[in-house]
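Omission of a single protein chain aside, the complex is shown with its protein chains in their original locations.
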Amino acid sequence: MLYGDYLQIDKLLSCQEPVTRMAGNEVHDEHLFIITHQAYELWFKQIIFEIDSVREIMTNRIRDEANLLIVTSRLNRVVLILKLLVDQVTILESMTPLDFMEFRDFLSPASGFQSVQFRLLENKLGVRNDLRTNYGKSNYLKIFEDQEVISIIKQSEDDFSLCDLLQQWLERTPGLEEEDFCFWEKYRGAVSSLLDDKKAEAESQADEAEKALQLSEWKRKQELFESVFDVKKHNALVARGDRRFSHKALQGALMISLYRDEPRFNQPFQILLLLMDIDSLITKWRSNHVEMVLRMIGSSQFGTGGSSGYQYLRSTLSDRYKVFVDLFNLSTFLIPRHAIPPLSTLMKKQLSLRNDGNSSDGHAWSCKTEDEANAAK
Amino acid sequence: MLYGDYLQIDKLLSCQEPVTRMAGNEVHDEHLFIITHQAYELWFKQIIFEIDSVREIMTNRIRDEANLLIVTSRLNRVVLILKLLVDQVTILESMTPLDFMEFRDFLSPASGFQSVQFRLLENKLGVRNDLRTNYGKSNYLKIFEDQEVISIIKQSEDDFSLCDLLQQWLERTPGLEEEDFCFWEKYRGAVSSLLDDKKAEAESQADEAEKALQLSEWKRKQELFESVFDVKKHNALVARGDRRFSHKALQGALMISLYRDEPRFNQPFQILLLLMDIDSLITKWRSNHVEMVLRMIGSSQFGTGGSSGYQYLRSTLSDRYKVFVDLFNLSTFLIPRHAIPPLSTLMKKQLSLRNDGNSSDGHAWSCKTEDEANAAK
Amino acid sequence: MLYGDYLQIDKLLSCQEPVTRMAGNEVHDEHLFIITHQAYELWFKQIIFEIDSVREIMTNRIRDEANLLIVTSRLNRVVLILKLLVDQVTILESMTPLDFMEFRDFLSPASGFQSVQFRLLENKLGVRNDLRTNYGKSNYLKIFEDQEVISIIKQSEDDFSLCDLLQQWLERTPGLEEEDFCFWEKYRGAVSSLLDDKKAEAESQADEAEKALQLSEWKRKQELFESVFDVKKHNALVARGDRRFSHKALQGALMISLYRDEPRFNQPFQILLLLMDIDSLITKWRSNHVEMVLRMIGSSQFGTGGSSGYQYLRSTLSDRYKVFVDLFNLSTFLIPRHAIPPLSTLMKKQLSLRNDGNSSDGHAWSCKTEDEANAAK
Partner (left out) sequence: MLYGDYLQIDKLLSCQEPVTRMAGNEVHDEHLFIITHQAYELWFKQIIFEIDSVREIMTNRIRDEANLLIVTSRLNRVVLILKLLVDQVTILESMTPLDFMEFRDFLSPASGFQSVQFRLLENKLGVRNDLRTNYGKSNYLKIFEDQEVISIIKQSEDDFSLCDLLQQWLERTPGLEEEDFCFWEKYRGAVSSLLDDKKAEAESQADEAEKALQLSEWKRKQELFESVFDVKKHNALVARGDRRFSHKALQGALMISLYRDEPRFNQPFQILLLLMDIDSLITKWRSNHVEMVLRMIGSSQFGTGGSSGYQYLRSTLSDRYKVFVDLFNLSTFLIPRHAIPPLSTLMKKQLSLRNDGNSSDGHAWSCKTEDEANAAK
């Protein structure tokens, strides 16, 4: 098998046909426009391939925790690709607006908004449909004309997204079981006691202004934590789109964050970090893309697809398009190390490697001979 | 002279004293926190050094256009440094929020908001004071206590900013003179004729719905251009902060953009691009910084300086903090190549290299011997 | 505490005194030269801080495997910093050679070669002294004049380097014990059988030329593996500097690579990857630095410290300066998945999380209710 056959190079390199060339008046920069978008689409295919494989694992094989390592490494690859795509936008910035102006009219109403793969990617990650900005006052699906395409996109809305599967998994985080370690109750106790201390300190202030200030800050904090303890308040925030996770999933994510140093939580914590990276990078990509559009067509022109381009794109930068927004907000609910509820012996064991501690069975790493220990000094 | 003496390494490396170390309970990650901020401050000093030198050139020596090359290369250096700083933020993301929590209290009320150099940089570029977000409802200067520092910052408000000097220079763009080429009148004529064509095309539509649509688009475009032709409307936008440039400076920037291929406009156009890059990169830096803060303290906590950290920082991402916003919006007012008013012979000459065209004085580059020309085939 | 006091900004920003300014004829670009090198030194301090902390953990606390996570995160931070430093070189490329020429003479004989921290970093990682390029035919220490500095650097040669500590730890990799799983014997058997198959296939070829070709390839492979099985040959390669690891440490590294998916090997494998990244990035930094020097002074000039600059620097790009060269070469000794010796039940258990498999104790993640399983479909 030859390189060119294996990679289908001839076919691949026959996909570039500039409209201005076909119209007999080729504009140099159109070639770049085509190649850049095609490179995006190739990488979108790869990202979707990885996300689908992660979704499959999280659906069927996540009970075997050894698979968490595979999830980590595939999400990490998605992060690497997204970093590349964020940089790739700057290449298109080298296009001259006057050149672009000369082939934009040919493209109308073609628009990046019509990228099927990008919609699939959003849905598979878990962008919530009801939080999307309306596109010309109609559903984002309306832009597509091909029925097959529409049904593929619809299917991606109906399938469990990565965000759904993550929540199902977080809800089963060891330690949440009420009849057992019951993390949530312990955490609530710790927070309550921190807040009481804060209140007491405030009330002990001699200076009235200072006292008032500290009390108002205490109040604010209390309300903040109330929003996470009171399930109704939490659900109201979810309904509004300010939070996305189920209450139980949020508990799991918080538990993993607080006890990230326990061996069994290592990979899970890495996964949470990678999902935040993915969210951030997609936002950065959107943001670079908006700026490129601004430089090309200004803020008041129509996009090639007839959308009010710039304004529409800018709206997608908001937190409403962030899928894992709750992970970013976890820091709000962290508590100082000294206040974190200690793990029970059983729980500690449940989260450990089988071989932790000074096992006496002679298996290495845990033990050093005295000579070695001395040498190490 | 030795390397260490020249760079004052001993002094430099004695500036890191973690508070947690001094308190006898060192938190590992504080060291990173200090080094990262000090690296920022070193680079801020370099950026200010470059911006000051550019301001000096634009004040005193810009009449000699050979100096434009120096301006270009120094602004380009600022761009390179800012790219580094944008990436540098991600290093601080490796800090663990639980570690940060342990030394944050020591720092209060120290805050990145108190970086004198960052305020100076903003003022020297030209961030408009009346467009700043109020910081805890008071002027941003209030955070500083040292009178000398306050007066240095105030001075930077009073001096001509880079944005001021740029405008003074743009207002003198060759070709704007009314008694001469009078670019603005010619441009206005070209736009007017484009709009008339658009209207005529709209009115010739048989389909009423289509006609209405096209007419409404024509109307929108007309109003858009009106905002740039009607000085009063322009000034109203400036007063609101939606535009920043004087009317004449905007004319100069647009002229340079349209005739960028003329040799005399090469460097000027590069300068406009670099200023946009600087603006973009500072926004990206702010944006990465906001996200890092979000990951560290969540969106609802107070910053170390007592500001409502995250929300305050997020507000600085808006276009109000963009100094060269008018340059980004120039694309809005570009017109197709065929409609750009041709340069007069005199104007063409005024914008050329002395030696352009097929000069007969034998100086090279312009001429090829016949043999060479044949060889080149 | 204020931001400026905490970060000692005044002191930090008083460390820049260009010699050309003091000589009354300031050369603009010298400021950049100083700031860039100072930024390097700040980050070198941070890297050394992290490497020292990792060395401390690997000396005293590595028996508790939970600490591996700390090692991973600190090495990862070193990687992030080195990536920044690799990019930082390009900023110095913006210096003009003609400007540099004007202050180079002042600096002589100051030279980047005199950076104490860079030598410390090399030694603490484990650059082998006998593999260093001689610098002007004398030991690299000769350039330093201060006795205290010399003794600090000498101390760093005598202390256990990260490479030493890594080897001590790899030598204790669980599974290497001869009386037990005895990885090495099993691996040797697997290789032997692969080679036999290869030979048999070669000998079965009808075509004589093809047979000869395949046999010669088999021979080459056999010799290659012999170099790793024959301790004498291995040690000869170590003496020559082509390998660095002890024979036992190499076994440990290979075992971790082959069984990386076992939970207990996750972090260890990450650590091996990060050490390769560190080596690669330092080489890239050296390489970018060489190129910058080439652009500034050409390949035939003397460096500022009197070294034959470019040639000396180029020699440090070789594999002799790579500390973890054996990790890169591990891929040479990988074998196909089907040929990897299966773990014994005991060994599998020794490398697992305590809770792997379908434990029946009700702790979550391992179990899904039937309802959930159905829902997941």
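Things to note:
Order of writing sets the labels: A, B and C. Residues in every chain begin at 1.
As a convention for this text, contacts are C-beta pairs under 8 Å (C-beta built on N, C-alpha and C of every residue); 3 or more make two chains touch, one makes a residue touch a chain.
Note that the structure is a prediction, hence the values are computed from the model and not measured.
In the full assembly, the chain not pictured is in contact with A, B, C, by the touch criterion defined above. Across A:V19, A:L131 or A:L317, the single residue that touches the chain missing here is A:V19. The omitted chain makes contact with just one of the residues C:Q205, C:S315 or C:N329: C:N329. Contacts to the hidden chain, counted on chain A, fall at residues 1-9, 11-17, 19, 28, 31-32, 34-35, 37-39, 41-43, 45-46, 49, 53, 73, 76-77, 80-81, 83-84, 87-88, 90-91, 94, 96, 106-117, 145, 305. Not every partner is drawn; the one left out touches chain C at residues 97-98, 101-102, 217, 224, 276, 280, 287, 291, 294-302, 328-334, 336-337. Counting over the whole complex, chain B has residues 59-60, 62-66, 69-70, 160, 165, 168-169, 172-177, 180, 260-264, 266-267, 349-358, 362-368, 372, 375-377 touching the chain that is not drawn.
Here is the rule we go by: only the chains that are shown with their structure count from here on.
Distance between chain centres (mean CA atoms), chain A to chain B: 30 Å.
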